[in-house]
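Heads up, one of the protein chains got dropped from this complex, but the rest are sitting where they should.
Chain lettering (A and B) follows the sequence in which the chains are written, and residue indices restart at 1 in each chain.
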Amino acid sequence: MALTGLEIYKHLPKTNCKDCGFPTCLAFAMKMAAKQVSLDKCPHVTPEAKAALESAARPPIQLVTIGADAQELKIGNETQLYRHEEKFYRPTLLAVRVWDTLEPTALSARLEAIAGLTFERVGTKVGVELVAVDNASGDAARFESLARQAVEVTGRPAVLMSAKADNLQRAARALSGKRPLLYISDPQQALAAAAVAKAENCPLAVRAESLEALAELTSKIAATGLEQIVIDPGARGLKGTLEALTRIRRAALKNFRPLGYPAIAFTTAATPLLQVVEASTYVAKYAAIVVTDLIERWQLLPVLATRQDIFTDPQKPVAVQPKLYTVGEVGAESPVLVTTNFSLTYYSVEGEVEASRVPAYILSVDTEGTSVLTAWASDKFNASTITKALKASGIEERVAHRKLILPGLVAVLSAGVEDESGWLVQIGPKEASGISSYLKNQWKN
Amino acid sequence: MSGLRIRFSPGNLETTVEQGVTLLEAARRAGAYVGAICGGEGICGKCRVIVRKGDVEGQSTEFLTRDEIRRGYVLACQVYPRSDLVVEIPPESRLTGYVGIGEDSRRFRDFSLRLAEPPPALSPLVEKFALSLPEPTLDNPTADQERLLSAVARKRPGPLQMGLKVTRELPRLLRRCEVARSSWKWTWNGNVTATVALRGPVNEVLCVERGDTSRRNFGLALDVGTTTVVAHLVDLTTGITREAAAKYNSQIRFGADVITRINYARQPGGAEALHQAVIEDIETLIEELSRQTQIGRGDIQCIVAAGNTAMLHFLLGLEVDVIRLAPFVPAASAPPPVRAAELGLRIHPRGILYTMPMVGSFVGGDVTAGILASEIYRAEELSLLLDIGTNGEVVLGNKEFLTACSASAGPAFEGGSVGCGMRAASGAIDSLRISMPGPVISATTIDGQPPLGLCGTGLIDALAELFIAGLLDRGGRFQPSAAPKHFRMAEDDGGAEFVVVGREQSGSNRDIVITQADVENLIRTKASIYAAVDSLIQSVGVRYSDIRRVYIAGAFGNRLNVSSCVTIGLLPDLPPERIQFIGNSSVAGARLVMVSRAMYEQMQQIVERITYQDLIVDAGYMERFTSACFLPHTDLKRFPTVASHITARLGSALAPH
Partner (left out) sequence: MSIPEVKEKWSARVSEVTIGATPAQGGTRARTVTIGGAGGIPFLSFDGALPHPPAIAIDVLDKQPVGWPKPLEEVYGDVWADPVQWARRAKELGADLINLRLTGIHPDEGDWPPSKAVEIVKAVLEAVDLPLIVWGCDFPEKDQRVMPKVAEAAQGERCLLGAVSQTEYRTLTAAAQAYGHTLIAASPCDINIAKQVNILVTDMGFPLSDIVIYPSTAALGYGMEYIYSILERGRLAALSGDKLMAQPVILDVGFEAWRVKEARADEEMADAWGPLAYRGPAWEAVTATDLLQGGADLLIMRHPEAIRAVREAVGQLMQGDGK
């Protein structure tokens, strides 16, 4: 259970010494409660208090590192069942599978395709992080050779999947220093694989047929000193996997350590579209890694979009790119609306403009993702920022008029904007919901 | 064409202006007060005047009805004279300097007396010591200055300093010079009074006077509010307020809220104009207090000023723009004591002005004063202090911790942004009851004058009563069908408006109404304050039921009805005996500091202890605000008392949710 600011405060020295960089001990405690600062910033905390606070703050899910150096990826450390309660910290990693039974040409083509699985969406680069190398042949040499090839061609860290600990050892050695995730599909060989993982300094994913068996297995492995564990509940199919992932997360958040590890899930549905649905569902519901056979761009794009959405920090305002947007077939006489770059604000404006069917320009001013009133109050939305955005947008070459529609909530800025920009300001409605009727009925050019 | 002559009545104030000057500016130049809450942006609709003679040009406005336009009403900030004019300022737009001063004085004095009374051991920041200095002899040739300082040090130990000016005067003060025909003679006169003021770590001898004047030691406790400036003239030998006076902050003419004024300050000469406005207000108050008490300005030795951070910056002439810009750092949070004369305040020429320390840009010296006055800093029990003004400040804490935040509530409870709203002045409806069926409305006004509008307490009552009577739904929408005769249709959009007082009974010859937009404004205002409280409570991790004391401070009418506040969801639904209205806690705190060095010390410690929380970065604030934008709140479980009212109205068949 997370501690409140006041509960943390009770353990602090209460001297308001400011050595932590905050004005008071309570301010520090509240920042700590919000996880924005760690206890080690307080040089005067007593060992007893430290112990008490650290055990309360210990994340219930192990942090696991895959890959090395620039390719290091981390999963785990999640603390919530529902994203609105705080946030989901570490986006699910996607792994696209290749098999060592594939023909060389098909194999190369597949690896090349995986290498190209990055996308540009709403101004951000997203992509598949891992290549899952499946020792379907059971042959150690083929496995090793594919492991090398996969990592080299895709440029991504690998998940090495085999039923045999020995094969894993060989492939892991081949990728020495690259810290692949070893996945042992045979529970009987899990302990042997743990020894390999320990020796090769790799994380290990283990599978069992039930959660009970899995808990037993992880306890044994943890007893050998290996903490870098990923768990596969063994269930396959939407229903079983969703249930298992949920049970694992709930048990982990109840501080049940044997299931306090990041979970790995597999898509197995019969059709590609269903696998897309499956992968997206596991991303939303607690999988730390999803291994999939999907490889087409249209298949992976929605999964990546799901991940972007679900792992957005709900506490932080989401911004759109500040620039000039157009809705519909705009022309030289189309109206120009100005708003902020807080995504909810922008999208409400855009939605209403669209609904009005009046083609229009929307100028989104950089207000660091804050809404109209907040931006105004903190001086990010004022005559000069609006004028600057207006001049930089090139709108003056695109429209013949010089009329700007300002949000009604900041009507007070109108004189200043007129003075600085030379544009005539028209006061729009206070709420986005009024825009559609405003454009249809009141916009006159 | 030469200037245009503009005459304003009442008062026959006249000025000549060039073309292109607004009528509002002309009124300013003529010295005629016209209410202008938005600072002349044309968005508050308060600067209504009647053009009796002459022509103006300008924009039409939605704030005036067609009938009013026919009768010559214009908004002064939106029109420009085209000829000589005769202009009448109607009562609702007049803001004369002294309106309500008598009422305010009484009110503020009474409230402050209830707090921390009697004051702690008397040890004022400025003391006067009657001394008898032994005459120097050849055996005891100590210099005058050292002689005086050692006598003072016996009364007030610790480091002492004394300026050159006082030292220069000292020999002549200590000796009488008798001029004979060809020579003169010095006669020792060791009976003098030294005025000693605390300045930082040392005491300073401000002046030395002949004889024993130690009884004549006065100070001014000041609250520079965004809307009202209040002064207490305090006898520093007893710690008791001799007289109090209040007036409206003349900065209002530059805008009703802090942000508008800071914006105004950016204009050339703007900052100086704002600074001068406060200084003149304080001067006016000093003049008034001096006249009433027959206490000379020269006997006022010090001023202690409380106020929000922006107001104190304006007072001291500090840069204000930094306050509203991230990272919101004030120019100074604990400005050192200065000579009042440096600011143009005419008290004792060497008198000192002390400023209450501020926590940050949004938690000012008024809040620290309030914490001191309400004593929540030493309370065992968890206490909440709400200072409801244009900025709503909230403090939660006890002797263990103190945390504060500030919500931009807006001026609605002070009459701004509400069509028929007004400040707590003569003629303001300050309490209201609506009984059903009917509705039958009964109201009281300040000074019993014919009603001109509603002040904060009246508006709170109106909202609560309309809601309980079923004339507002929980979302704050009018339900005209429940009492059709009491609603009229707005001329512009046909929306319903509730008529509180018909034009026949009103003092302004127009209906006093509450519009749908007014209700929305009031709900937003109360919601922002409640949400601020909610944020603090959440962030600290306590429950409402843990709060044992709630102190409400503010100056929006003295008939604050606690149950109305709960009904609309401005205050949490706690047992009424836990809630106490304490009036102006800011001036009360300033007075405490002035009469007690221990309190002055305490004050510095309190500032160190306060943890400020910024609601702008609090992701949950907007959400708390939305859920509070309902009557009394979306979650009725928080307001069990109000739930029972609603059940009573809707009948048991429709138990509320």
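In this text, contacts are C-beta pairs under 8 Å (C-beta built on N, C-alpha and C of every residue); 3 or more make two chains touch, one makes a residue touch a chain.
Please read all numbers here as calculations on a predicted model, not as lab measurements.
S.K.: Among A:K35, A:R173, A:K254 or A:H401, single out the residue that touches the unshown chain.
M.R.: A:K254
S.K.: Which of these touches the unseen chain: A:E152, A:D309 or A:E333?
M.R.: Going through A:E152, A:D309 or A:E333 one by one, A:D309 is the residue touching the chain not shown.
S.K.: Which of these, A:A141, A:L273, A:A400 or A:L424, touches the one chain of the complex that we don't see?
M.R.: Once the missing chain is taken into account, the touching residue is A:L273.
S.K.: Residues on chain B that touch the omitted chain in the whole complex?
M.R.: 473-475, 477, 623, 626-627, 629-630, 634-636, 650, 654, 656-657
S.K.: In the full complex, which residues of chain A touch the absent chain?
M.R.: Touching the chain left out of view, chain A contributes residues 82-84, 119-122, 211-213, 215-216, 219, 237-239, 242-243, 246-247, 250-251, 254, 256, 258-259, 269, 271, 273-274, 276-278, 280-281, 284-285, 296-299, 301-303, 305-306, 308-310, 312, 314, 318, 343-344, 347-348, 354-355, 357, 433, 437, 440.
The rule is short, and it goes like this: only the chains that are shown with their structure count from here on.
S.K.: Would you mind pulling out the distance in Å between where the CA atoms of chain A average out and where those of chain B do?
M.R.: That gives a centre separation of 48 Å.
S.K.: Given the complex with chain A, which residues does chain B contribute to the contact?
M.R.: 38, 41, 43, 259-260, 324-326, 400-403, 408, 539-542, 608-613, 616, 619
S.K.: Along chain A, where are the residues that touch chain B in the complex?
M.R.: 4-7, 9, 14, 16, 23-24, 26-27, 30, 33, 314-316, 370, 374, 377-379, 411-412, 414-415
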